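Inspection log for the structure reproduced underneath, given as structure tokens.
Every protein chain except one is present and positioned as in the full complex.
Presenting subunit A:
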Amino acid sequence: MKILVPISQVPDTTAKISFTDNDTTLNTAGVSFIINPYDEWYALVRALELKETGKAEKVTLIHIGPAANDATIRKGLAIGADDAVRVEGEGDSSFVAAQIADYAKNNGYDLILLGKESISYNSAAIGGLIAGDLEWDFVPLATKLEINGDAATLEQDADGGVSELEAKLPLVVSCAKGMAEQRIANMRGIMAARTKPLQVINAVGPDTKLTTIKSYQATPGRTSCLIIPEDNIDQLVDILHTKVRAF
């Protein structure tokens, strides 16, 4: 059983977001980039745990983007993935998913584990798009995953509770908090990552974009906070009651 872990590159969680070129491009000045936390902390680490317990033979990273992103891919190799593939190209989520689906199909992967969403575009779309491309079953928002042969048992966040599920491989699973604990790459991992295979392949499929982004706008901050004295709680209660209509 081989696991494919798609990773996207996103601005660091502490990054301040602004735009250039008439609000059409992310301003990357002073922004450092990381692996999308849901992909790294939950999907990749759970994939590695499955390999360490003998449930999987191999964990491969796949990333769609330019050569400049290789440093981010190497971080994933340093945490413990066996090898990586970078698809040269850029596009919307349908394009990205098509690359991942094509690679998985042609290289015999049985399980695709990815984060529930990226913290850059927050569309939570890649998992469903890949599953649709491959016509595989899809379990989103999983918080637990065990594999036995071709059987998977999972837990999934649901409204007001947790669903306990069974499914069969091949399968696409998107991972939410609870799936695994973040790992920090150690020096040995970082050294090993330098020589692990990172294959670069060309993109497949149509170049036509189904969606484009016309412009961005930074979210305006709240203009002013009304500070209410500690001994005047009734003022806050009155605001919550009459203005916010909370009760």
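The rule is simple: a residue touches a chain if its C-beta (ideal position, glycine included) is under 8 Å from a C-beta of that chain, and two chains touch if they have at least 3 such contacts; residues count from 1.
Heads up, the rule we're going with is that contacts and distances are computed from a predicted model.
Peer 1: Could you check which of "NADH-quinone oxidoreductase subunit H", "Aldehyde dehydrogenase (NAD+)", "Electron transfer flavoprotein subunit alpha/FixB family protein" or "ABC transporter permease subunit" matches the UniProt name for the chain that's left out?
Peer 2: "Electron transfer flavoprotein subunit alpha/FixB family protein"
Peer 1: For the full complex, which residue in A:A29, A:I184 or A:A246 touches the chain that was left out?
Peer 2: Answering carefully, the residue with contact to the hidden chain is A:A246.
Peer 1: In the complete assembly, which of A:V45, A:I62 or A:A97 touches the absent chain?
Peer 2: Of all options in A:V45, A:I62 or A:A97, contact with the hidden chain holds for A:A97.
Peer 1: To test your reading of the contact rule: which positions on subunit A touch the chain that is missing from view?
Peer 2: Residues 11, 13-14, 16-17, 19, 37-38, 41, 92-94, 97, 119-133, 135-141, 143, 153, 156-168, 174, 177-178, 208-219, 221-222, 225-230, 233-234, 236-237, 239-241, 244, 246-247 of subunit A touch the chain that is not shown.
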